[in-house]
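Our next item is chain A:
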Amino acid sequence: MAWTPDQPLIQIKDVHKSFGAVEVLKGISFDVAKSEVICVIGPSGSGKSTLLRCINALVPIDRGSIMVEGQEVHDPKLDKLALRRKVGMVFQQYNLFPHRTAQQNIMMAPLHVLKQDRHEVEARARRLLKKVRLEGKENAYPGELSGGQQQRVAIARSLAMNPDVMLFDEVTAALDPETVKEVLVTIRELAEEGMTCIIVTHEMGFAREVAGHIYFTDRGVIVEHGPPAEFFVKARDPRTRQFLSQIL
Partner candidate 1 sequence: MQAVWNWFRWLHETTGINLTIFYDAFDRHRFFDGFLTSIELMASCLALSIVIGLVGAWVQGSSFKPLRVAVGGYIQFFRNTPPLIQLYFFYFALGSYITVHLANGQTVPLINNFTWAVICLSFYAGAFNVEIFRAGIEAVPDTTVEAAEALGYSRFGIYIHVLLPLAFRISLPALTNNLVNLMKTTSNAYAIAVPEMLYVSNQIWSDNLNVPEMMNVVLIIYVGLVGLFVFVMTRLERALRVPGIGL
Partner candidate 2 sequence: MTPAPRPEQARCDLAVVLPLSPALDPARNGGARWPLFHGYRGLAGIALLILAFALTQAHAQTGPGALSIIATIWKWTPLMASGFVLNVVISFLAMAIGTVLGTFLGLAQISQLRPLRAVSWFVTQFFRNAPWLVLLFYAMLLLPFQLQIGGVAIALPDWLKATFGLSLPVMANMSELVRGAIQSIAYGQWESAESLAFTRWQTLRMVILPQCVKRMLPPWMNLYAILVVGTPLCSIVGVNEAMTLTSNALAAEANHALLVPMYLYLLAWFFLYCYPIARWTVALERRFAIKG
């Protein structure tokens, strides 16, 4: 049962999750292959963010299985830290550490968690800042950056761990319309480089452009899915069509 790179990077099978009496995930299953980009869309409260948190073991699941590179995330003996080195996550509210500069934010985890060499980490942090087009902002504190800039630092911070897969949780939802684009461009570049991405988003145009496969969830289940060309044109389920008609 050893995992080989030709198998799906992430295998999600029949995942259930409740918060108290509210069941937010009612049997979600899908696979994500290496270098695949998938987008999860759906109304607010449909469990999309919870699903991402389950993949990263931030939230335990009640039932089902989530395998990341053949490792069961649900396993109580799992080395959570090892998992999180493989899975990067970017949040809606950026969650940068406000007491550290942009560059320090990027360097903290590689230095303290991976115990890597400071010079190497610093060089990588500079490269990453350049990659997200924030050269010159090395010493800026999060409070001095715009929302879009902070979110790009957050992306760079996750990338610094060299993850195999990136999770994006409505990363543009808290941004001003004019800064949304700069963040989306950064994510698209990542996708084009072959990074495996799971993106929860409300940006349909972006999803259509970047996703290899789109999943529509509502009330804890996957209602419909397919490649974007099919999905947006030939959605069959009335719930999907209603959602798309509202948002497009």
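Just so it is clear, a contact is a pair of C-beta atoms (placed from the backbone, for glycine too) under 8 Å apart; a residue touches a chain by one contact, two chains touch by 3 or more; residues count from 1.
On how the list was made: all candidates are chains of the complex that A comes from, given by their letters.
Please read these numbers as outputs of a predicted model, since none were measured by experiment.
J.: Check each candidate in turn (1 or 2) and state which touches chain A within the complex.
T.: Only one option touches chain A, namely 2.
J.: Touching candidate 2 in the complex: which residues of chain A?
T.: 19, 24, 45, 47, 49-50, 53, 56, 58, 80-82, 84-85, 87-89, 91-93, 95-99, 108-109, 112-113, 143, 154, 157-158, 161
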